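I'd like to ask some things about the structure below.
Every protein chain but one is kept in place in this view of the complex.
Entry: chain A
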């Protein structure tokens, strides 16, 4: 496709991005990868709704906006560390404000044995070589636009390693804070996380804002869970209500590896969440539980894809969506069972509540099966609250709004019953309730 006739401000703002000094600039391999990804992003531009992966999420409005290339004052913003705390989470913490690492807000003194936890900016300064493979990747797929942009411009993020056999007791808290700055900022964060053989890790990823802002954040997380390792990942996305967040996580699981992910998405005005899991080793298991609750003009597009590539792998996905007011929720849940992945057991369940005549839900569960010794099933529904249940609550004296909130919360809460950290589970419930209209 040749260049579009009208200039796209979003792309236009990247014109000088190639000259940007980022952590790691000067490393020949990194410079080359960044340059190539930037060129590829600019050449392809933002995807439009004709691309299947963006069918329900139009980026035209985003294309008309101009973002500053990072926030130069990011280390200076005043952020109350208490606002970052999550109940029940008192382990190591890594904090990024507008995409930049903040040592003053982080807690890295008492790391358990076997845990390496550093900001990417520091690793790029001191010992970048081990990241060479992960960071020189070129994203070539049509749907990879933002991964390219991220690869071109990310200068910070999380580098986390758990040594083989290490069991990290206290959850690691990753905190991404958006805060108002001069103008609208685009920040890009890149996480590289590795859980060694037989190791265990608890991860809490938390997106929040200190005040309203209109930044764009992109986050790419590559997670590898080696043979026999276990990962529990809880994601609380409560980003600024006018912010845009594009998150892409990929999880690769080795033999008998297990990963469990809990996701609660309530923040942001435009959120895109891509989550790809590849079950590469025999006996691997990947479970996700997720909820999005939307109101106002929020638009959240969740794209879950799970690929069974080895024998006797299992995955179970349970997702709930609620859209009220003028919100639009998009869910795609794709399960692929590759040729030879016999004994795969995959299920996906997606239920949605549509609460307003101006809201919309688009859901698309998919199955692609290339092996025959499999059990694969998916179900999806879109509906509304049970009038009889509402009536029952109202007959007990509950005001309509309250009854509605109670039923909606109950609809979502089931998803978090398996969240191991009880205090965190309660916090998720509270955050959810607080977000209900």
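Some observations on this one:
Quick note on the criterion: contacts are C-beta pairs under 8 Å (C-beta built on N, C-alpha and C of every residue); 3 or more make two chains touch, one makes a residue touch a chain; residues count from 1.
FYI, contacts and distances are computed from a predicted model.
Taken from the listed names "Fe-S cluster assembly protein SufB", "PD40 domain-containing protein", "Amino acid ABC transporter permease" or "Phosphate-specific transport system accessory protein PhoU", the protein name that UniProt assigns to the chain not shown is "Fe-S cluster assembly protein SufB". Of the listed residues A:77, A:137 or A:364, the one in contact with the hidden chain in the full complex is A:364. From the set A:12, A:39 or A:52, the residue in touch with the chain omitted from the display is A:52, counting the whole complex. Check A:15, A:60 or A:375 against the missing chain and you find that the one touching it is A:375.
Residue in contact with the omitted chain (choice from A:355, A:412 or A:436): A:355. Residues of chain A that touch the chain left out of view are 52, 56, 339-340, 342, 352, 354-357, 359-384.
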